[in-house]
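Of the protein chains in this complex, one is absent; all others appear in place.
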Amino acid sequence: MTEHDMTEHNQPAAAAQQSAEALETVLAPDKPLLEVKDLKVDFTTDTGGSVHAVRDASFNVYPGQWVAIVGESGSGKSTSAMAVLGLLPGTGHVVGGSITLEGKDISDLSRKEYEHIRGREMGLVPQDPMSNLNPVWRIGKQVEEALKANGMDVKHEKRSNLSKAFADAEVDLQKKDDELFISSKELPALLAESRQALDEAGVRNIDKKIDYFTGEWIPGSETRWRVAQDLIQAGVGQDKAWDIAKRNVTGSSIDDRISGLLAEAGLPDAATRARQYPHEFSGGMRQRALIAIGLASRPDLLIADEPTSALDVTVQKKILDHLKQLTDSLGTAVLFITHDLGLAAERAQHIVVMYKGRVVESGPSLEVLQHPQHPYTKRLVNAAPSLASQRIISATERGEDATRLMEHHLVDESGLDRSEHIITVDHLTREFKLPRTKDLFKAVDDVSFSVKRGTTLAIVGESGSGKSTVANMVLHLLDPTSGTVSYEGQDIAKFNAKELMNFRRHVQPVFQNPYGSLDPMYSIYRSIEEPLRIHRIGNDSSRRKRVAELLDLVEMPQSVMGRYPNELSGGQRQRIAIARAMALDPDVIICDEAVSALDVLVQDQVLHLLNDLQAERGLSYLFITHDLAVVRQIADEVVVMQHGKLVEHATTDEVFEHPQRQYTKDLLAAIPGGNLELGLDTE
Amino acid sequence: MGKYLLRRVLQMIPVVIGTTLLIYALVFALPGDPVKAMFGDKPVNEAVAAQIRSEYNLDKPFIVQYLLFLKNALTLDFGKTFSGQQVIDVIGRAFPVTIKLALMAFVFEAIFGVIFGIISGLKKGKWYDTVILIVSLLLISVPTFVTGFVMQFVFGVKWHILPVTAGTNPGFLDLLMPAMVLGSVSMAYIIRLTRSEIASNMNEDYVRTARAKGMTNNAVTMRHILRNSMIPVVTYLGTDIGALMGGAMISERIFNIQGVGNTLYQGILRGEGTLVVSIVTILVLIFVICNLVVDLLYAVLDPRIRYA
């Protein structure tokens, strides 16, 4: 207790020198924290052969730096990261190259040695927040495991000196006791004494200062050192400040530490949350808990494997902002695995582009993405949708085609009164009963819009916005609680069986999940043929001809007819789903997140396909998506939904250039790399 | 949790009524005269038959019969056997032995099933894994009564290690072999269940996350792989207590143990419908209660269930 003599804190010269050294090591690091050289990873197949998942990959990560590895699925980006952690799945093993962490080769460590460095030298924030927390343990317990595994459950836990250097250049840290955490028990007394001290020091706005302290001094997260600094800054004399800090900050309990870590990761009400189970958490909250776990033992390197790809964009932005702040303050380096170029450009200083197991290009992230040189990077950059991208291909040309085709249609089916709007949704509301309560939940609340013939209307919203519920009601798969959906001016709820069949013929869906929307037991031929069969169109040979035509239409070889969905990639399946939707020559296609699950290049291809089909056939699209960047490429009009309500409805350009509502602005701001222009060289 | 418990107990009531009604109906309402069945191969004495009919309310409408049976059953009055004993007394004499036997079988299958299952699951592909797998497959394939005879012959008749039959008032050693026979099939199932659960849990994402935390292999195995794998195993074990009581008949026959199973068997041989229905009803009730306990246990083990 008495170790802290006042004099010890009055050595600014020494402290400054120390921090300068710390700064220097960061600014001119001569050694990378992680050095991966010519890494080769193989997977052994059932038949004994080898699949080369990673070939000769080399990259470096310097202390405190964010490095992004980008690539499509199967590019080897995650495998490289897992090789670094020594956690390759299944039969994967490192067959060549070296992985050097802080100067020592870790590629051939024993299991025990690996256990020793995992957690304390490198941490992991995994991809899927739903499956990465054990459902049977409380969140707090799972954080505690991370502390205990690395001997961090003791009272003295050091934040790295490095971080201090950045948090405050005038660091005067001398005693390790300064690293003691505030405990929740001591906090009230600490605050009371601080108030008194501020009062004695004659500081004004005491309430405001105390409010600030209450917000900042998180038990288990902030240290005695920080308390003293805050008090000094608020106007308390140095000696007095250290005295208060020393008497009232004597170390926290493990529970405080756990909730402190969770609070650091941005989890509100952390102490209560720590006692809950994973299933009581939303996806975003689980991801925060995983970040807390990854950083619990203050690793020097954090491997973040698509940490936010399962989350809504606004949540993603919040979490990544927070992670950035946290790793900066701790001096943690981040190896950031992502498929999203915008995210990589925005978050990382250095970028590594991987393709088919190899590094094809690397360098400063903005430079690489603005001036890509490797053809693959160029291709990737061109395909990546962003705010800067425009409606795909020549909109005018398409427009002309559409009008022409529309006229064609008009002549074809004369006698019908054709309105400008093919689908009209009027005051649509849908309520669901919440399980085990009498409460009703409004999934869709008084939504009205209409789709102009031959154009695309996009409904944008995050999970829970009710956008898919709208789609299902438009498809007559779900009855509205109130309001109407009209097709060609007629209320679809009033259709009789025959009219409904006619409606089904003209309004077709393409669903999100390319793995779920085709029956795995049906061959491709049977899948595409099914609508013809249901509507009793043609005979066997004419159907076969029609299926062949449809495959041509979606640019698939006819040889896939006899294949099964499990043999095709996600993008190919989505093409088949489009071919099936086109089989009956529909007027309207409802795309429910039709491209969300696809890699950028494939997504780009499918979007072009949809666009070409619209141009050729005068189709109208209702395009449901969470991805605003895609909207810009495909939609003419945009409807923004939030919590079941329609927030904004305007043309695409208006929404992007002059968003009216705060929520729309937030959505736009959250688009990763939204304000970066990539691929400057091309076109 | 309290709500869940209440809901489960309430759900149990229709099941209990339904099962007892079903059993009662199977014995007393199916074509085939239960009274005639009581006489077995002997000629039917109509006077005695009429007396039996009125004694068991068989002359009343079926649903009234059932309600009377239920009412009496609630007061533990199950009627009398042919020899004039109270059924409840007969059952009371038989139950302690069977409970002892079932518990021994339970302990045997739980300990060895889980231990061998864990060894096999954690050391997949090793030679002893293969041996454990083959043995468990054999135990499942060979009917209990065959296993029983084989063990009786080998350990009892040939080697004289364990008593050949148990006799009246059997002790621990007398019941050891019958209990092993009784628990052998379930043990094999537990081995297989444990093994496959461990195998699937090992590949869970949260196990990888736990390793990434820096936890030692032992800690990951204990806290994540085994803890999660035990949920279905404990569930199986719980349901099995009830099943063991019912399945004890074969073991009791082979080793001549005067328990519930043997009493039931004698009842069947003599065609004593009342005795059979009473015993089966009690066994089914035990089974249903075990299932309820398992459901509650499940909720304790898996927090997700509590809120579902």
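Each chain carries a letter (A and B) given by its place in the written order, and its residues are counted from 1.
Going forward, contacts are C-beta pairs under 8 Å (C-beta built on N, C-alpha and C of every residue); 3 or more make two chains touch, one makes a residue touch a chain.
Here is the rule we go by: contacts and distances are computed from a predicted model.
Of "Anti-sigma regulatory factor", "NADH-quinone oxidoreductase subunit L", "ABC transporter, permease protein" or "Cytochrome c-type biogenesis protein", only "ABC transporter, permease protein" is the UniProt protein name of the chain excluded from the display. The omitted chain makes contact with just one of the residues B:V64, B:V157 or B:M222: B:V157. When you scan B:A73, B:I190 or B:M249 for touch with the missing chain, the hit is B:M249. If you put the hidden chain back, the residue from A:V51, A:V95 or A:I534 that touches it is A:I534. Between the chain not shown and the residues A:G96, A:P135, A:G235 or A:G363, the one that touches is A:G363. The missing chain lies against chain A, touching residues 26-27, 29-30, 32, 35, 60, 62, 64-66, 166-167, 328, 331, 345-346, 348-350, 355-356, 358-368, 373-376, 379, 472, 475-477, 500-501, 504-505, 507-509, 511-513, 516-521, 523, 530-531, 534-535, 556-557, 559-560, 562-564, 566-569, 571-572, 577, 580, 584, 601-602, 605, 669, 674-676.
Not every partner is drawn; the one left out touches chain B at residues 14-16, 18-19, 22-23, 26-27, 30, 32, 34, 37, 125, 133, 137-138, 140-146, 149-150, 152-153, 157, 192, 195-196, 199-200, 242-243, 246-247, 249-250, 253-254, 264-265, 268-269, 271, 273, 276-277, 280, 283-284, 287-288, 291.
By our rule, only the chains that are shown with their structure count from here on.
Chain centres here are Cα averages; for chain A and chain B they lie 51 Å apart.
On the chain B side of its complex with chain A, the touching residues are 203-206, 208-217, 219, 223-224, 227-228, 231, 301-304, 307.
Chain contact summary for the complex, chain A toward chain B: residues 85, 87, 89, 111-112, 115-120, 123-124, 126, 128, 131-137, 145-146, 149-150, 277, 279-280, 290, 293-294, 296-297.
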